[in-house]
Each structure stands twice: as C-alpha cells, then as structure tokens.
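One structure is given below, represented as structure tokens, and several questions about it will come after.
One protein chain is absent from this view; the other protein chains keep their places.
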Amino acid sequence: MTIKMGVIGLGYWGPNLVRNFCTLSESTLVMGCDLQVERCQKIASLYPSIRFTQNVQEVFESKEINAVAIATPVRTHYPLVKQALAAGKHVLITKPFTDNIAHAEELISLAEQKGLVLQVDHTFIYHPAVEKLKDIVVRGELGDVYYFDSVRINLGLFQADASVTWDLAPHDVSIMEHLISRPVQWVQAVGARHAGQKFESMAYITVQFADNILGHCHVNWLALMKIRLITLGGSRRMVVYDDNLVTEKVKIYDKGVTLNSIEGLYDALVQYRQGDMHAPAIENSEALAREIRHFVHCIKQGTTPITDGRSGLRVVRILAAAEESIRQEGKRIPF
Amino acid sequence: MTIKMGVIGLGYWGPNLVRNFCTLSESTLVMGCDLQVERCQKIASLYPSIRFTQNVQEVFESKEINAVAIATPVRTHYPLVKQALAAGKHVLITKPFTDNIAHAEELISLAEQKGLVLQVDHTFIYHPAVEKLKDIVVRGELGDVYYFDSVRINLGLFQADASVTWDLAPHDVSIMEHLISRPVQWVQAVGARHAGQKFESMAYITVQFADNILGHCHVNWLALMKIRLITLGGSRRMVVYDDNLVTEKVKIYDKGVTLNSIEGLYDALVQYRQGDMHAPAIENSEALAREIRHFVHCIKQGTTPITDGRSGLRVVRILAAAEESIRQEGKRIPF
Amino acid sequence: MTIKMGVIGLGYWGPNLVRNFCTLSESTLVMGCDLQVERCQKIASLYPSIRFTQNVQEVFESKEINAVAIATPVRTHYPLVKQALAAGKHVLITKPFTDNIAHAEELISLAEQKGLVLQVDHTFIYHPAVEKLKDIVVRGELGDVYYFDSVRINLGLFQADASVTWDLAPHDVSIMEHLISRPVQWVQAVGARHAGQKFESMAYITVQFADNILGHCHVNWLALMKIRLITLGGSRRMVVYDDNLVTEKVKIYDKGVTLNSIEGLYDALVQYRQGDMHAPAIENSEALAREIRHFVHCIKQGTTPITDGRSGLRVVRILAAAEESIRQEGKRIPF
Partner (left out) sequence: MTIKMGVIGLGYWGPNLVRNFCTLSESTLVMGCDLQVERCQKIASLYPSIRFTQNVQEVFESKEINAVAIATPVRTHYPLVKQALAAGKHVLITKPFTDNIAHAEELISLAEQKGLVLQVDHTFIYHPAVEKLKDIVVRGELGDVYYFDSVRINLGLFQADASVTWDLAPHDVSIMEHLISRPVQWVQAVGARHAGQKFESMAYITVQFADNILGHCHVNWLALMKIRLITLGGSRRMVVYDDNLVTEKVKIYDKGVTLNSIEGLYDALVQYRQGDMHAPAIENSEALAREIRHFVHCIKQGTTPITDGRSGLRVVRILAAAEESIRQEGKRIPF
C-alpha cells in the first residue's frame, strides 16, 4: 500500500515535506495546498505530477488522500488538524503542536476515537544524534542523570506572531522531554525583548524534573553566530551534542581519574581530572526523511508514533508554563 | 621604591602570587606564611631568599613589609584583611572579597580611613581578552548592549565549604559586572545538589541590569569537559570570548546582510543572515602578572585599583543574592 | 531563450547535474542517459517530465537539445565530448577534462572551430569561498604570493580505474592553478600504494610556478577522517580556507606586530607575532548551481567560461606530469 499524501502550507518548511514524501517509495504526494499561488507554482515546476490548490477543503475532501502533513502557523493548527481528523486523514502536524493545552487534548481524543495516526513533527527526535543520545541514556551509560542543558542561539527570522519560546524552544524542550522521560515538577523562565519587539527574542527556561534532574534551555534569536549545543550530565559520564560540527557531533566523556594532584599549580588543580572521550559514528541521514518513514510506517502498522499527540502535548505544557512564568516575572509554575 | 610583599596562604593559588611578586622588578617578596609547614618548605626550595612563617602576626608586625597578598579560604578574609589594614599594609585579597556584605563594607571603610590600597584579586578583569571586551563595549562597537551570557563548566575540585556559586561564579559575575557597569535591579538563581553534596554543584544565575540588559551565568563543576564561553550581544554586533581556544579567543560578529532569502529552503532561512567576523590579536600575557603590576602601581601612585573593595563588594552582593534566591526557591531578590 | 539540456551519466555526480538543470529557470532538462536502466528509473520517479535513454546517440541526435552535461568515467570523455561537439552541442564535461593532453588539445580546437562553449566542471572554482580567495589574491591583499598548500584527505571510494592523483587532485590543482595564474616551471610528485592497490591511494604533488611561488597538494583517500584545507601565504597576509567548517570557512590572517619579545620564554618566542584575523561572510550557495548558471550564461552570451577547455588542459598537464614524476621515482618534470 502506498500512502497518498497532501501537504498543507508550502512556506519555509512545507517544501522539505514535499521533497521527502516524493522521495520515499512508500508514499506518493498527491496534492499541495497554500494560499499563495506563487508558492504552489514554484514547487509545481519541480514536481509536475502534483496537483495544487488554494482551498484546503479540496485536500480534506479528496477520497484519494490518506494522510496530510500540515506546516502552517501555530494558530491555525487546531482548526486544520481537527478538520483533517474529522475527514479521516492521518495527520503530521508541524511543531509546536498547538498554542493551547485544551486544544491539544481535544485533538488527541479525536485522533484516538477515529483510530488515526496523529504525529507532531518534532524533527530532532528523529535525528541520528538524538537517537544516539536516547540510546546512551536508556542503556544507563551516564549513570544517574543529573542535568540537561541546551543552548540554541542564532540570528533568526523575527516571527511577527510568536516569541522565541514558541519558535525555537520546541526543538530543545522536545529533545529534553524525550531524553529525560520523567514528570515535570515546575517550570520557571525569564525572557527579554529588545529593539521594540512585541515578543521575547531570548529566554532562559528552567524545568525541574522528578528524580532531582534539572533541565535548562537558552534560546536566543538575537545572536549573530550559531550555537546548538546540548549537554547531558550524569554520575558516571557526560554526553555533548554539538550540532555545529559536521562530524563527531556526539561526544561521550568519561569521568577519568585524577591525573595530577600537585598542589601549588592552579591549572593542575582546575584540570585535575580528565577522562577518555568517545565519539560514536553517527549515521549521516536526514532527520526529516527518517521521521516521515516513521509516520508512514505507523499508518501502515497501526502503531503509535514516538512523537504522538501526547508527546506533543507534554512539550506544549512546558512551553505554556514558560510563557506564563515570564508573564509572572519569573514565578515558578508548578505542575 | 620597591614594594616589599608578604604572601599569606600558600595552597593552590598562593604559589602563583609568589612567582609573580618574585618576577616583578618593582616588588620583592620578603615573607611567605602558611599554617602547613610543607607548603612553606616546597616554595623555599625554589626561592631560598624568602623567609617563611606559620604565624600570620609575624607578617603583620614586620616593619619591612608594605603590602600583603592573601590567598586563604573566604571565611578567613574578614579577620585577616582587617588585621592587615590595621597594621598599615596594602592588601590584595583573593576572590570572593568576603562571604558577607557587612564585612566587605567595613573593610572598605577601614582601607579608606587608612589611605591604603585594597584590591580584590578578580584576576580575569586583567586578562587581555577581558580588557579587549571592555574596550569594545566602551567604544560602543556593540551598539546598545542587550545581554551577557556566560558558561563556565568543568570537573572542579569539590569544595568542602562552599557552593559553586561562591567558588566559580565570582569569575563570571566580576567580568559581567565590569563589562555591563550598570545598577543591578534583581537577581534570581536556581541550583542543584547531586550525589549527596551539601552545597550546590551547578547553578544558573540571572541578573537584571538597568537599561534592559539581561545577564546570565551557568556555573557547573560536575561537567566532565571544560567550557568557558562568554557572549555579549548588542544591537550592532556580538562578541564572543572562548577561553578554551589558544588563539582567536575573542571574536566580533557583525550583523551582516541578508545573504539568502529563497523561501522554501529551511536552512537558507535559518542561516539567513551572516556577517563578517573579526578576531583581534590578543596579547599573550599572564593576567595575574598584569594584575600584580597594577596593584604595585596603585600603591606607588596612590590610585584606586580597577578591582577595588567597592568593585569586590558589588560582586559579593550579586553572589549573596543568588544564594538567597536559591534558598528561597528561585524568588527574585530585588536590589 | 531556455537552454535545453541532456545529461549523460547518471552515476554519483549526474543526479546533482539533473537537479540543478531542473531547478534553474533558464534551462530545461530534456533527456537523461545512462547505460544502467535502474539509474534512469530512479531519477524518473522524481522528475517524471524527463525522457530517458540508454543510447547516447539519441541525445546527440536530438534536434531539441542545445547542450549536454557529461558525467562519465574519464576514459570516455574524449569520444563523448568529440561526438557532442560534432553534433553541435555545447558541452559541460566533468573533471578531469581528459586523461591525455593531445585529446584535450583536439577538443579545444574542435569547440573553437564550431563556436561552441566547452566548459570543464571544476565545481570548486565556482564555490563562494574560492571566489573570495581569488578576489583576495587579485586585489593584492596578500602582498607577494609565496606559496599555495592544500590537504585533501578522507576515506574515499577506491576507484577501480584511477589513482588518487586523477581522482582527488583535480580539485586542488584546479583551485591552485586558478588562484596562482602563472606558468608552471616543473612538477614533482611522490605517491604510495597500499594494501595491494593497483593505483596510488595517496600522493604529494609539488608544483613550481613562476615568480618563485611554490604549490603543494596532499591528496589521500586512505584517511579515516576528513581534512580539506587550503593555505595561501603571502608577504603581507595569509588566507586559509577550511572546508570542514560550516561557517568562517575563509580566514585572513594579518602579519601582526611583535607582541612579546621577552627573552627566556620559549612560548613567547615561538608565538612572538600575532595579528588580527578576519573571516569575511561567505555566501551560502551551492557551487554547482553557480557553475551551471555560468555555463548557461556563457552559451547565451557567447562568452568563454572561466573553466574553459584551456583551463581544463592546464589542470590535465599538471596531473599528467605528477603521474609521470611518480612513475620516474620522483624526478622533476620540466614544463
């Protein structure tokens, strides 16, 4: 069985969905949809076999189409996903799932009632490096996990309708939540707006998980260079994922032994422990391609995606609490 | 005039003071003092012309000695500095100045009454890279300063008697305070203890400065690799100081221009602005040597050190507020 | 006028040509050709509007087609380019141009007689980083150029029918020749075969250019990690192009001034000069896309490509001399 797809929203992310659904042998892209006709025309020139429409109802009403991928602004997620599910389509919805907890819960229920796959496009969860991190955590290589720290900064496109918390933090929060896999106890955040912006362009988000695990994300789209660094520290080892590197993206640091204990040497003291480092080979494949294969596989097998609606909701809860904390001057928001 | 020095405390930092006071042509090291006789003996074998004592009073009572450098645990700073000033000695006191605001204020007053130089050994302030950062800020190269962010993580020696806030954060807080040079509005912090520690081994400290400048420091001595990274973002440029690099420690990033606006390409969008980067040559000299030269110069000229008692007090205030915030579950501590 | 293209050879490089000719608005890809039908089928699934053939004559005989891009093994270049030119098609031929100087000369003459564009696909010449290097050299920023040094190592696919000299070195030799732009005086090379290989898997190639400029290329496909580093040193500045970096690929080093002349300090001496470094913003666009735009532009304007047949021949001369030197145990081959 080939999954017949529609893609809704052909702005910046949609074309990547188009390319991947076209390349995957188990899916066919039947229809593309965007309000802007030029976006449709541009893709049409590359993929002449796809039909295009400006009317989203055409996608939902198509008998041929089994599933839709939606890459539109977050405020449209709730009505579009609801209609798609109502029309019996499996849904891949771009992150963040919704901007609202109640909406997310409603969509999860609807998908479950209908027996449809509802997958949130947290692409990074399918990145080979994040899969390796998950594998390391699950196998207990870190010992007790102590903390998760991420930094994601670059000069981004200022969103007209969202803060950096809703725009960049979904990446890190989804990775953090996936790796830690424990209940959240509280969320606390601080943000800053600069240069007359209506929304925060930088934020520090702290998340206290059960088992005394501290999570922290720094997101910032004011920065003029790019850092994408995730650190996960444990009692036995630490693992670092530097997405700026072409190879050796993931490095595992051993605790090491005392190498130097000569008193009187400041440097010796500060560097007094150093262990081996190991950088496992990471498969060089596109995260989105893997995610889409997973989506198609879940439809075919009737299984639940890794980043299902519930997972998407857990991310939304943390983001919403972070926004709430910023509103309330850094108050801790209990869960 | 040659400044005749005594050094009190010959543990891990003291020997660096000894070496530098011996090397500097304008100072002579007359006496070393430590309770542990082996520490004295070790240094004596290298510097046979220095006298040693286990009794700190001998240093204070020496008519020959003009000034003392004190590198002892923080809880001893107040009594030792007080006695030194009372004995008419100029003082270089290791960081943090005190663990207590009232003590710091008292010592500042005493030094002023006596007309003595009181310098806090915030070594990094004298690092050529930090001097370059200060120069960049002062000349307005960044435009309006938006934020200061620092990460200082490594596997440190666990202090028996202090948290990471009092041990590592003085470095970053002193640099931040020096570069931003504005009143603090509030401090907020979160920390974590692991593995049965009595004190926090990691902390995130947020400092709101006037003029909407946000400061943030991540200090962590649980980490199994070393990061020492300071970022200062402004409306026109960003500057990054990576102390892990041997050369090109300081990089200035221009805002750049839109290089690529092709819609439909995710990467193009995310990286859509890129500017020139400039790494100024940084003098390759030891920060401590420069600091000590400054101390001796201030004594000779009767001038106030850059890191005088007041500067040390400003750092102590922020550290104390951070500790207080951690105690009060992340509450904002107003200034 | 839209250029109607045929692409011959759909192995590892051909699909990149296909994608780019399809994307470029000024060209249309009419026909693809490969002896292996599966390769055609694979591309057909993505680009259903292209016709495919296993018979190269069909491409040459097509009245519709103006130009062909050929990405086949080097031994087939001479007959295929000859037929294409004879059939009146403009030609983009993958590197190296030919494995034989006489053949290259004949093809150049034929293209000139016919008034057809003959471009050698030295893709790197169109890389924004190499364009920046050329610009730096041409504007005299380096002062007198002293040397060119390149290292290109990685674990490559062992070619069944060619040495590393003919496989990897064309990249560096073409960049070197393009940047130096001076007559070659002699070539000398040493290579090594390992593990029962029939051809060299590593080689060091030295090229003496006029004006006392020394060129040197290290190519190696035995390496288990990747280095792609080009250094160009001059009397005033040095420029380094590190293709492993995602940003800051090109760095310009100033000569600097004497920072430290304290005798008795070994490190001070070795590092005794350090200047500013400047990393210009490099456009983030695909070299092949730029090259193909140039090819189409030359056809339309009747102009000569940067990497025309003569340029391709200069590269072939150096490669052939390097091979000859390896055969003759490292003898210098005069030009």
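Labels A, B and C are assigned to the chains in the order they are written; within every chain, residues are numbered from 1.
Here is the rule we use: a contact is a pair of C-beta atoms (placed from the backbone, for glycine too) under 8 Å apart; a residue touches a chain by one contact, two chains touch by 3 or more.
Please read these numbers as outputs of a predicted model, since none were measured by experiment.
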From B:Ser49, B:Gln113 or B:Gln301, residue that would touch the chain that is not displayed: B:Ser49
Residue among A:Glu61, A:Asp276 or A:Glu324 that touches the chain left out of view: A:Asp276
Among C:Ala44, C:Ala223 or C:Ile306, the residue in touch with the chain that has been omitted: C:Ala223
Missing-partner contacts on chain A, residue numbers: 247-248, 254, 256-257, 259-260, 267-268, 271, 274-285
For chain C, the residues touching the chain missing from this view: 10-16, 39, 42-43, 144, 146-147, 149, 151, 153-157, 188, 190, 192, 194-195, 202, 204, 206, 212, 214, 216, 218, 220, 222-226, 231, 233, 235, 237-238, 240, 251, 253-256, 263-266, 269-275, 277, 329-330, 332
Footprint left on chain B by the chain that the document does not show: 22-23, 25, 45-49, 225-226, 244, 246-247
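By definition in this document, only the chains that are shown with their structure count from here on.
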Chain located farthest away, centre of chain C as origin (C-alpha): B
Chain A and chain C: spacing of chain centres that average the CA atoms, whole Å: 39
Interchain centroid distance [CA atoms averaged], chain B/chain C, Å: 51
Centre-to-centre distance between chain B and chain A (centres being mean Cα positions), rounded to whole Å: 38
In chain B, residues with contacts to at least two other chains: 254, 256, 271, 275, 277
